[in-house]
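Just one protein chain is left out here, and the rest sit where they should.
Going in written order, the chains are labelled A and B, and every chain counts its residues from 1.
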Amino acid sequence: MMRASYSLMVLPVLIAMTANVPATHAQDRDSNAGFQRAIDSVMPRVVKLYGLGAGKQKGYGTGIIVSDDGDVLTVFSLLIDARHIRAVLADGTIHQAEVIHRDRQRQLALLRLTRPTAPGTSPAPNALDPFPSFDLDRDVNAAVGDWVLAAGNAFKVADGAEPVSIAHGIISTRTRLDARRRLKDFPYRGDVLIFDGITSNPGAPGSAVVNLDGELVGMIGRVVTSNQTYTHLNYALPRDVLDEFYLESLAAEQGEPTPPETTDQSETPLDPGIRLSRVGYQRILPFVERVKFGSPAQRAGVRKDDLILSLNGRNIPDADEYKRRLSYLEPGESIDLVVQRGRAIVSLRIEMDEK
Amino acid sequence: MKSHIPVDRRNHRKCRRRSERFLLLALPGVISAIQPLGEASPDDLVQQTEARRIRMIERVSPAVVCVLDQKLRGGGSGVLIDPGGYGLTNFHVVAGMMEGRTGWGGLGNGERYVMEILGVDVTGDVAMFRLIPPDEDFAFPFVPLADSDQVRLGDTAVAMGNPFNISEDYSPSISVGIVTGTHRYQWGVRGNLTYTNCIQVDAAINPGNSGGPLFNAQGEVIGINGRISVNTRGRFNVGFGYAISANQIRRFIPALRAGRLTRHGTWHARVDALEDKGVVFVEILKSGPSYEAGLRVGDRLMALDGVPISTANQVVSLLGTYPQNWPIVTEVQRDGREYEFVVRLDPVEPRMRRPVPQPRIVNRREVHRVFSAYQNANDTVDSPTTPDHAVWYVQRQHDDPEAGMGNTEHFAALWYEDQPVRMARSYADGSSGGIIEYDDKKAVQRAGDAAEPFDLDPEQTLTLNALYIAFFRWLAPVEQLELGGLTHIGGGVLIPAGAEPTKHIPRSPSGYLSPRTLEVIEYELSDEAKARFAFDIETHELVRIIVRDEVSGTDVSIYLSDYRKLGELKRPCTIDVYGTGYHYRDTLSHEAPER
Partner (left out) sequence: MTHNSPRLFIIGLLAACAMPLASMAEQDHSPDQLLREKQEMFRDVAEKMRPFLVRIDTVGGSQPRGFLSTEDDEESPQQPRSQNPFRETVGSSFTIADGATTGIVYSPDGFIITSSFNFIREPVVISVTLGDDRRLVAKLVARDQVRKIALLKVDADSLAVPEWVDRTSVRIGQSAVALGLGFGGEHPSLSVGIISARNRMHGNAFQTDARLSPANYGGPVCDLHGRVIGIAVPMAQRPGELAGIDMYDSGVGFAVPKDRVDEIVSVLQTGRSFYRGWLGIQINPRARDAVVIGNIADPSPMRAAGVLPGDKVIGAEDREIRHFGHLVQAIYMIPAGEPVYLLLERNERQFGKVVTLARNTELGDLPDLEEPFDPSTPTPQEGEEE
């Protein structure tokens, strides 16, 4: 019979309590991978969007706040055709968003959050405060190899005030987009940032991609398949393209005429003066059958029986692709052609006539 | 104004000193902190981190299991959490093996061991198994469970397992990522396999990774990987994996380990976030535990088990992590006043196409293994055996203070036929354990005739130790404990006979006495602080210990299900209790303190 038994029982409890002193964990530097600044910056600046959906097109997506009065950039998708677009901010407050401008070519849209909240939701206590936003009007470095962090509403994992999902990776390369969406070519053919580890998942288009300093470097684009690899592309539209679109949108809103959209399809392709062979089964190899006399191609030294390998750096596997590539050219743009002539490979530059 | 993103990195290269790189990777075990100039090269940081990650992986990956079915077809992954071969995996990994309850577990050493499937948690998609050691002295590699409540967004997360069953030598595949979401909720399939309050990561997790561990940077298990989101490409990693949190699993371990079909809990009430009113109870089933505990429609839910509540989703997510019968401290506001109710959750029956075969109870082999796990070179084992029962007695001298209590332990177990019926443990410092009776009623009854009360040294100063309680609770749910001179007050807690603790059954603020609540025994810690031991009135299980600061009126609760925290006890040590307005310090030595 002893008395001490009781007290000892208590002591482990106290140990457990002291173990909960927050400092112990905070001192552990290994735990946090180093993205804290990026996370803190990006989280309040993305919104979850809910709108129209049909079939494989999900009715949810992501937007990036780019002005303190609530301008939101997102992708041009079915979602924005909804009668009411709901935007859920990081603090859980719900705003309605209206479409200010849309750009089919870049597949981008500008929304604006309306101040009165959607019916049936609680107004934010700070309803008149400026929105936390990214300032596009600043230079930001984004080099190949840089770590990036994306934040968005992919798979709709987070609900209400729950923080959106993040993903990390590096900038794999910067290249021109050459991709398709289902069977159609994707209209945007400008520069994109490619990532190694940030997948374009349902709901992810419109996600903000930031660098380690938490600065916006791009926005995840729509889900596309690369024409170069036939894989799903992990990519984002770079900040400069976003800025260009944003400024155009604002100008358009002021009533300024928008620059004409470059519509490739309808115009007749430029003709450098090359006729390709039509001999072949299924796939016609791009052998040059004839070079028009006095044409830009002839001036550049293209010869009969040359096999065209690439055009402006893009592989030309067949005659169809050659025609397709020509259709993307701007008037006056020169053509870098690589051809195989016998066992040799020859690079040629075709200077196109103006107009 | 246009901004530009120059990508030509050469324009943006930072000028930095490049000192000679130490070829750490070629020289394992050497830390590359040695610089001839004594100045840190930037690469050192990278190399040290590389070295640390490599060492961490080397340390923990031997405990990662390739789970195979009886025909050696790959099913998924698992992880060992105990040297006796106990491990965790997903229920959906072993669902096809439930008939025979056996399979194979392959380890990174290339060896394959027979695997027995113990308890399963169908609702939460967790299963416990054990690998059968090749011989009695064999100790499996194992890894600790982390406190997953400490996991934060952006933390390093390392997934290990057997994606696509590509491992031919059972060595796990390692992938590194970060925590990309916490407190996530993933809907289940017809009520099963629901992932509540789970951890989301972007480390590569693919089919076959299921059941494998998710580690933090320190090599502790923060969760069990079980689900991924996939896009139209097919069932491949797209950076969205989900892991069941270690803290949820820990609450189920006693039942899983005892081989039971575990059940999650429900409180048969619904809450909703109402405008300006916060999260409010909108529906309460009158025959359910919430009503019984005293909760009423209109009560505003402030906190659940100590977690402040702000959304209804949060409540659903949190509740999904508790087993049946778990007492949940529910803090509510009613008419401007705050109340605390303890709701004991009703069981939720998992839906199954086929019934899970009868769970087994802890058998002789298990206890045997528990003992072997505690044996080392300094242990002496004595096993006098009679026709009816066997007594195992192990004396263990700790020379490694990290390994245990830092002194001598005595173990003893009494078996009746194939069932361990009683077990005792004591420490040379005076602390000791009692006799445990396992929950298999038949075994206990039969043992009642044959088994003598098992006496440790009656002259010895006997003190109970919380580690000990936790140890038994983990092994099997405690129903009865007795030891000469000590009275069992429930839940495995012994107090000296004749001691008169304050004992009361708290009444709910409404004056309604819940039959399903806690019995609380108070013990004075000091003039200002009191420790309260809370027992379940029905099962007499020790549920938690609350230390109350009388000055400020604040409580700190410790749940005994968290055996690991309690297991961290090392002595001698000093304990600091910080309350509002006071600081209490006590020193715990090898000797039992005089009071």
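Just so it is clear, a contact is a pair of C-beta atoms (placed from the backbone, for glycine too) under 8 Å apart; a residue touches a chain by one contact, two chains touch by 3 or more.
Computed from a predicted model, the values in this text were never measured in an experiment.
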| item | value |
| --- | --- |
| Which displayed chains the hidden chain touches across the whole complex | A, B |
| Per the touch definition above, residue among A:Ala33, A:Leu49 or A:Leu216 touching the missing chain | A:Ala33 |
| Residue in contact with the excluded chain [from B:Ser77, B:Asn90, B:Thr123 or B:Asn206] | B:Asn206 |
| Option from A:Met43, A:Val144, A:Ala251 or A:Leu329 whose C-beta touches the chain left out | A:Val144 |
| Touch list for chain B against the chain that is not drawn | 9, 13-14, 16, 21, 23, 25-26, 28, 31, 33-35, 37-40, 42-46, 48-50, 53-54, 56-58, 61, 71-73, 163-169, 171-176, 203-206, 234, 236-237 |
| Touch residues of chain A, complete complex, unshown partner | 27, 29, 32-37, 143-147, 170-173, 175-176, 194, 196-197, 199, 212, 226-232, 234, 282-283, 285-286, 307, 309-310, 313-317, 338, 340, 343-345, 347 |
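We take it that only the chains that are shown with their structure count from here on.
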| item | value |
| --- | --- |
| Residues on chain B engaged by chain A in the complex (per definition of touch) | 1-9, 12, 52, 150, 152-156, 177-178, 180-181, 183-186, 200, 202, 216-218, 229, 231-233, 238-240, 275-276, 310-311, 313, 430-431, 461-467, 485-486, 493-499, 501, 523, 525, 531, 533, 545, 547, 556, 558, 562, 565-566, 568-569, 573, 575-578, 586, 588, 592-595 |
| Complex contact set, residues of chain A against chain B | 1-19, 21, 25, 28, 30-36, 39, 56, 92, 122, 136-145, 154-155, 157-163, 165-168, 171, 174, 193, 197-199, 201-202, 217-218, 223, 232, 238-240, 243-244, 247 |
